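A single protein chain has been omitted; all remaining protein chains appear in their positions.
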Amino acid sequence: MMFNLAAFSLYDLAFIIIAGITVTAALGVVLFKNIIYSALSLILAFLGAAAIYFQLNSSFLGVIQILVYAGAISVLIIFAIMLVMNRPAGESNLSSPRTREVFTGATITAMLFTALIAVIGFTQWPIGAKPGPDNSLGLLADLLLGDYVIAFEAAAILLLVAVVGAIILAKGGENK
Amino acid sequence: MEALFINLAEAFTGWMIRLGLNPAWAESILLLVKWIIVITIITVNIIILIWLERKISAFFQERLGPNRLGPFGIFQTVADAIKLLTKEDIVPSAADKLIFKTAPMFFIVVAVMLYTVIPMGKDMEVINLNIGLLFFISVGSLSTIALLMAGWGSNNKWSLMGAVRSVAQMVSYEIPLAFSLLGVVMITGSLNLQDIVAAQDKWWFIVLQPIAFITYFIAATAELNRGPFDMPEAEQELTGGAYTEYTGMRWALFFLAEYTNLVAVSALMATVFLGGWQGPWLPSWLWIIIKTYAVILVFFWVKWTFPRIRMDHLMSFSWKVLVPVSLGNILLTGAGIYFCRWMGWC
Partner (left out) sequence: MKGQGLIKGLGITLKHFFQKEITEQYPDVMPELAPRFRGCLRFQFEKCIACGICVNNCPNDVLSFETEKSDKSKKKKLLSYSIDFQYCMFCNLCVEGCPTNCLYFDHDFELSSFEREDIKMIYLRPEGLDEAEDSQAEPEEQEDKEQKQIEAMLKALQKNPQKVLSRLLEGEEDINILSELIQSDQKTAGKIAELMIKDKEKALKVARGFINKEKKNRAQQEMDGGKGGDNDV
């Protein structure tokens, strides 16, 4: 590691703070006994991720992260929790009492973690090649609505169908 | 006069660099100072705004409004603020204390974050973000979580009811809110608010996008939880909604955040639809203030005219009227742009 104290800037300080918050929040999601706390720390983790996107000069992704995950998905999660929670809040997110499940979870987590480390380690990162594009939004728009417009629209229609289907399933539909 | 604040900022940075500070650190400190100024302006402005709303609502009802403390009762809000500051801070024993205490802080932080991107004059903004409009919408959507936290943390049925209502309402109205702004974005071809302002040097977008303006106004009223869409608070039904259990300064923070949101949304409306800081004779920062206040007055006017809408009507209005109308507006704008190009006007 080339940790140079002289080159330590405000940018790095901000990154350390944000990364610390994000990781702590992500740990909180797993470790909190109260599932509402878990959901809220999930929001904090989302926001931290968004902040890291901003720092990496990818503000569009950051904003979308806030809009979709922190603003919408998390509200959905909290709503779902509130609607189905049937035990005291303090013991709503306990770890499984069965050792086999704990073991399975730990194994999957360890495998995922190893895979991630491996991917990060073996990838050739173009360090310092060039700063990210300034107008990432324009490039993204060109890609989404130009080269990959069919895929983009297909995904949009798929989502629409899913939404309509969900509503019909929830409402029960009409009996013929 | 025009570049008053910019010159001040430059002088401040120059002074710090002359003191022997690293330019990057000087820039960061300037950012901090900008933030402190923004927060101060927000707070002082809210004191005036609350007084103004009370006064104007009184005039709408042929009353006098506050008129005891100071000329025209202008110090009434100051007295109220002192009262709120000195009040006992009550946390209900059955409340989820951590969530209960963080909710107002989160709300005010989110509200203040909105000011990051609003251009307060020519070349005057905290950060000139490339996707300022999108940032505004996405950060604005975060306030739902604060209300949800307040409602859940209070452990009170009225609070939870108010929170559930406000979340349902805000999630529903975010869609027409974003869609109505899309028309403007299509014409400008940019999400940068300075670009949007610059695009309005001939025609304000309220002329080019009247439907978008109206849908945005309605959706913003709902997003701000203001009357006639103040279902989440609904004093008569929910005894204050998500704020029921809050007292003293915590409650004041919610109140402050609501007005902060109001000013931010009004400033955005002025920026996007009313030509922003552009205007003759007066300096640009004065123009944005005038326009923002004009929009705020319309918000007051609407609030004190219409009765509260029923919850199901509110939701069906959003999904069945506003969303189709704003989608139609996008279609119309697209068609208009192509027609314009075909005719060779632009």
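In this document, chain identifiers A and B correspond to the written order of the chains, with residue numbering beginning at 1 in each.
Here is the rule we use: contacts are C-beta pairs under 8 Å (C-beta built on N, C-alpha and C of every residue); 3 or more make two chains touch, one makes a residue touch a chain.
Fair warning: this is a prediction, and the values are worked out from it, not measured in the lab.
For the chain excluded from display, the touched partners among the shown chains of the whole complex are B. Remark: the omitted chain is touched by one listed residue; of B:E62, B:E88 or B:D312 this is B:E62.
Annotation: of B:W35, B:F75 or B:W304, B:W304 touches the absent chain (contact as defined above).
Residues 56, 58-64, 301-302, 304-306 are the ones on chain B that touch the missing chain.
Basically, only the chains that are shown with their structure count from here on.
Centre-to-centre, using mean CA coordinates, chain A is 27 Å away from chain B. Of all the residues in chain A, the ones that touch chain B in their complex are 9-10, 34, 36-37, 40, 43, 59-60, 63-64, 66-67, 70-72, 74-75, 78-79, 82, 89, 134-135, 137.
Chain B makes touch with chain A in their complex at residues 24-25, 28, 96, 98-99, 129-131, 134-135, 137-139, 141-142, 144-145, 148-149, 152, 160, 164, 167, 171, 174, 191.
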